[in-house]
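Below is a structure I'd like to ask you about.
Only a single protein chain was left out; the remaining protein chains are all shown in position.
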Amino acid sequence: MASASNNGAVGMPQLDFSTFPNQIFWLIIFCVILFAIVKLFIIPRMEDIFANRRKIIDGNVAKAEEIRLRVGEIEKQIEEELRKAKAQCDDIMSTSGNNIKEQMSIALEDSKIATSQLIEEAEERLKTLRDGSETAIEKISEDLAAEIINKLSRGK
Amino acid sequence: MAKESAFNIHPMDQFIIEPILMGENLEWYSFTNQALWMLISLASISFVFIYGSRKHQLVPGRLQSVAELMYFFIRDMIIDIAGQEGLRYFPYIFTLFILILFGNVLGLLPYSFTYTSHIAVTGFLALSVFISVTLIGFLRNGFGFLSLFWISSAPLALRPILLIIEVISYFVRPVSHSIRLAGNMMAGHAVIKVFAGFAGALGLGAIAPIFAITAVYGLEMLVVVIQAYVFTILTCVYLNDALHPGH
Partner (left out) sequence: MVDGNLVEMGKLIGAGLACTGMGGAAIGVGHVVGNFLSGALRNPSAASGQTATMFIGIAFAEALGIFSFLVALLLMYAM
């Protein structure tokens, strides 16, 4: 083909069968080397990268699962605490209510006693007053009667 | 004829295989420009796949993501088309894909040589695919592989006719497989060369041919990748026929 390269291609270089053995020889060498590279370097490397990525993703997924479990545990704990606090609150509420009731009843009793005392005192005073007033009225009415009799007798 | 052309355009010159380094005569062992570009393609593949992903990065950089993209693209394609058993042949199909892809893409560089434009190369690849697929079919299914040609879902009267058609189309496979790739590569490069010849003939006023070269070059970038993809996907389809003949 040296002459052809000087004069330009005569016909199609692709159909020049004298170059075929050379082409196929180099192609076979090329294919074998390329296949070796693919098999020995590229595939292990890519699979390694892929497996690494997979491992990390799986690790992250496992970690997320673990965290989820822990969150559930913590949630349960919080609920427990909440329930305890509620119970305590109820307890405090009920005891304080009882206390208040007791104190109120005591105060009520006290006030009852005090009022009844007051009422008694008042009644007593009223009685004395009434007694006083009765005698006064009697006296007044006696005076009045005497005066009336006096006037009447004078007028006669 | 080409040497008598008035414009002095030699679109086929770029496909000439000539020996470099060792002597003037082309022997079967002499180192040619084709072998040189195969070597360059080998170096590029090593650069992208070995240098590019040397750090085994978890979050890939630019080169590594290109390498991963190609790797998992072919892997998913095999699983999609040929099923899980097809993964056994993944190294062969992947080798085929990057060989053709890098040959095509490097062929777009100015002054480069496209080894996939030679019918000897693509014919060798297509024939090896054809022979190995046929062998896989017979080894895995025995004579059940012949049910590929006897279509049981068709009416009985049509089956002999379909048998002839299927057998012919089976044996035409390597021809169309190889000529599609070589023809596309050769046609695209020849068209670019012809427009370049026009541009050279018109001298400084050659705006239209240069614009045409740009457009054809853009189209070629697309075609180059699609042809590598098509070659690989057809290999997967043939492999699927060999693995599951009774479809």
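Just so it is clear, A and B label the chains in written order, and each chain counts residues from 1 on its own.
Everything below uses one rule, namely that contacts are C-beta pairs under 8 Å (C-beta built on N, C-alpha and C of every residue); 3 or more make two chains touch, one makes a residue touch a chain.
Keep in mind that what you see is a predicted model, and the values were worked out from it rather than measured.
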- Query: Among B:81, B:108 or B:221, which residue is in touch with the absent chain?
  - Reply: B:81
- Query: Of the listed residues B:187, B:202 or B:221, which contacts the missing chain in the full complex?
  - Reply: B:187
- Message: Across the whole complex, list the residues on subunit A that are touched by the chain not included here.
- Response: 11-12, 15
- For subunit B, residues touching the missing partner are 1, 4, 12, 77, 80-81, 176, 179-180, 183-184, 187, 226, 229-230, 233-234, 237
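Following the convention adopted for this analysis, only the chains that are shown with their structure count from here on.
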- Item | Distance from subunit B to subunit A - Cα centre to Cα centre, in angstrom | 66
- Message: Looking at the complex, which residues from subunit B come into contact with subunit A?
- Response: 2-3, 10, 12-13, 15-18, 24-30, 32, 34-35, 38-39, 41-42, 45-46, 49-50, 53, 56-58, 60, 64, 67-68, 71, 90-92, 94-95, 98-99, 115, 117-121, 124-125, 182, 186
- Query: Hey, which residues of subunit A end up touching subunit B in the complex?
  - Reply: 1-2, 4-5, 7-16, 18-28, 30-31, 33-35, 37-39, 41-43, 45-46, 48-49, 52-53, 56
